[in-house]
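As you look at this complex, bear in mind that one protein chain is not there, while each of the others sits in place.
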Amino acid sequence: MSIPLPVHVGRQGESCEGVAGMAETRPDKKLEPWRDRDAKPYIRIERVTKNFGDFTAVDDVSLDIYRGEIFCLLGASGCGKTTLLRMLAGFEEPTSGRISIDGADMAGIPPYRRPVNMMFQSYALFPHMTVEQNVAFGLKQDGLPKGEIRDRVAAMLELVKLTALGGRKPHQLSGGQRQRVALARSLVKQPKLLLLDEPLGALDRKLREHTQFELVNIQEKLGVTFVVVTHDQEEAMTLASRIGVMDHGEIIQVGTPSDIYEYPTSKFVADFVGSVNLFEGHLVEDEPDHVRVECPELGGCFYVDHGVSAPPEATVWVALRPEKVFISRESPGPGGDNQVSGVIKEIAYLGDLSVYLVQLPTGRMLRVTRPNVRRQDAAFDRLTWDENVWLSWEASSPVVVTQ
Amino acid sequence: MRPVVAGRWAVISLPYLWLLLFFLVPFVIVFKISLSDIRLGMPPYQPMLQWVEAQMVSIQINLGNYAFLFEDPLYRNAYLHSLSTAAVSTFLCLLIGYPMAYGIARTDKSWRNLLLMLVMLPFWTSFLLRVYAWIGILKNNGLINNLLMGMGLIDQPIVMLQTDFAVYIGIVYSYLPFMVLPLYATLEKQDITLLEAAADLGCHPVRAFLAITLPLSMPGVVAGSLLVFIPAVGEFVIPALLGGPDTLMIGKVLWNEFFQNRDWPVASAVAIAMLLLLVVPIMLFQLAQGRQAGGHP
Partner (left out) sequence: MIGRRSFLITTLMSFGFAFLYIPILSLIVYSFNESRLVTVWAGFSTKWYAELFQNEQLLNAAKLSLEVAAINATGAVILGTLAGFALSRFRRFRGRTLMTGMTSAPLVMPEVITGLSMLLLFVAMEQAFGWPAGRGVTTITIAHITFSMAYVTVVIQSRLASLDVSLEEAAMDLGARPWKVFMVITLPIIFPAILAGWLLAFTLSWDDLVITSFVSGPGSSTLPIVIFSKVRLGVSPDINALATIMVGIVAIGVVATGLYLQHQERRRERDVQAALANHG
């Protein structure tokens, strides 16, 4: 028997089915145009492949991106995400397939005629020009009158809070300031689409966090569509309206950050985004409203409260996020599925939360995280090494994937 | 003295003293002799200091050689013609060298070294023989004229040898590697993403070249041009072999003054005047050189 997966994403990125009940879903169709069958995609990538000699960098990718989105392409280095971005910008031509932006086919259109601007990973600021000249460069190419250029550059510099530094050269700026110049330069032409290649990659941690929110603010203010390439899942999670996870030139899954995190459709995505405990097993009960998966490594069964589309004998994997596991000294109940006992082998105290590695009777380690909601002072009776503990989780927590 | 300090002192002083003695002091002597009078004998100039009586030294300074340089239009013309010849040749060199350097810098990495080697190779072979090769090509019954007459395009040979044109060709040909290499060095370092950024901002490749590539390669243009221009001003071999008897270049004038007229004081004055003429370009070159060596200004 077969029931659609809660989050079903095809290669064409058509809208998802059966997600209406999900906790994170906002009902407003305007904010989530990909759920609207009538919405017209702004960027259409249709069966695009790019080969470099023998190497296939992008492999038969189809993707729709809608106006006003912040779409993140997430993947490890060499997965093809940057190549895909460069094809949107026009620096590479697809080997096969079609890219259209706002209904216009982009084949053969050189980068300087595309309604697209890009923020480069290295920022690519012109070293012989001042901040103002850098920002004005794109407007000058359009032959705008001097006065208008001046006004628009000034407005842009104010938006990125660089008004005071307009006369400096790039080498006189800090990393964060350069990043903002690059952003201003790529936004000043008011492109309909802005491509960002690892926009925060060169910034340190604190600045990153701050800049992430600033980027989202600017995007909302100007209503530009963003396509962001990143290898940093945290960056993708905070910025994105939707994420496309890429591996080996293919798009593995497309969805909102919570879709991707809570409902991964493959071992790869579950493992790549966040950390996860993966158990191999097979279905022992397969009903429309629940399944039971027997996992030898767990030494028991997972009871999962949603259906799964898989042939009865097939091997499946259960993905269980560490933060969804309860850990306690007391037994959670009379026994049965979704609980197991173990011994704490490792503890890592990270301040906001603690990570426990618990060894199950089968020898398998299970990763559990617990927020430190109470101060861990001397009086606090904390869990410690070699303690026997019980682990349990809710039936809605595990996710079953078939690939 | 600690051994480290002694070692350091030795490392610096050995080349330092050598250069002082054999490079700097000679200029002082040239200057001194340029102020003295010609005489018969060896050496063919009057000493500047002469013991007249006990403890009386007479100093003879003769500015006549310099006055001579200014009065005789031969020298003025030679200087002007040297400068214009060097300038034209440098410009032609840049015109030919820039596309070469640009092309090599934009070639696949695996081929770049081979092409650079091809640029360098003529430099390793005899300069004299390479200039000589052009005689066979440019002369009235030479390669080009034979070819053109064989094709029936002309029936009279075009006179190319012993003209300014031949001198330009000779200078451009001999100094081309000195133009290409510094240009290549700056162009190769250039970040391609800058051009991508320009294109992305709506800039056509030709305009991107003018707005980005060219200004950023200016250090190479300056270094290459000076490497060609300065020696070309004083060039002797090329005008001697390819130029005509009326091709006046200052290097040739100096040579003749020295070897034919045996007028060492005037030859020295010519050299000092040439040096003064080249002081600004040489300083510019040193500045560029210091910047390129980098790190320790």
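First chain written, first letter: the chains are A and B, and each begins at residue 1.
The working rule: a contact is a pair of C-beta atoms (placed from the backbone, for glycine too) under 8 Å apart; a residue touches a chain by one contact, two chains touch by 3 or more.
This is a predicted model, so every value here is computed, not measured.
Novice: Please identify which residue in B:68, B:91 or B:255 touches the non-displayed chain.
Specialist: Touching the chain that is not displayed is residue B:255.
Novice: Looking at the full complex, which residue from B:78, B:201, B:248 or B:274 touches the chain that isn't shown here?
Specialist: If we include the chain that is not displayed, B:274 is the one touching it.
Novice: Write the list of chain B residues that the hidden chain touches.
Specialist: 3-4, 7-8, 11-12, 14-16, 18-20, 22-27, 29-30, 33, 43, 96-97, 99-100, 102-104, 106-107, 113-114, 117-122, 124-130, 132-137, 139, 141-143, 146, 173, 176, 180, 192, 195-196, 199, 205, 226-227, 230-231, 233-237, 240-241, 251, 254-255, 258-259, 264, 267-268, 271, 274-275, 278, 281-282, 285-286, 289-290, 292-296
In this text, only the chains that are shown with their structure count from here on.
Novice: Hey, which residues of chain B end up touching chain A in the complex?
Specialist: It is residues 191, 193-194, 196-205, 207, 211-212, 215-216 of chain B that touch chain A.
Novice: Per the contact definition, I'd like the list of chain A residues that touch chain B in the complex.
Specialist: 89-91, 110-114, 116-118, 120, 122, 124-128, 137-138, 141-142, 185-186, 189
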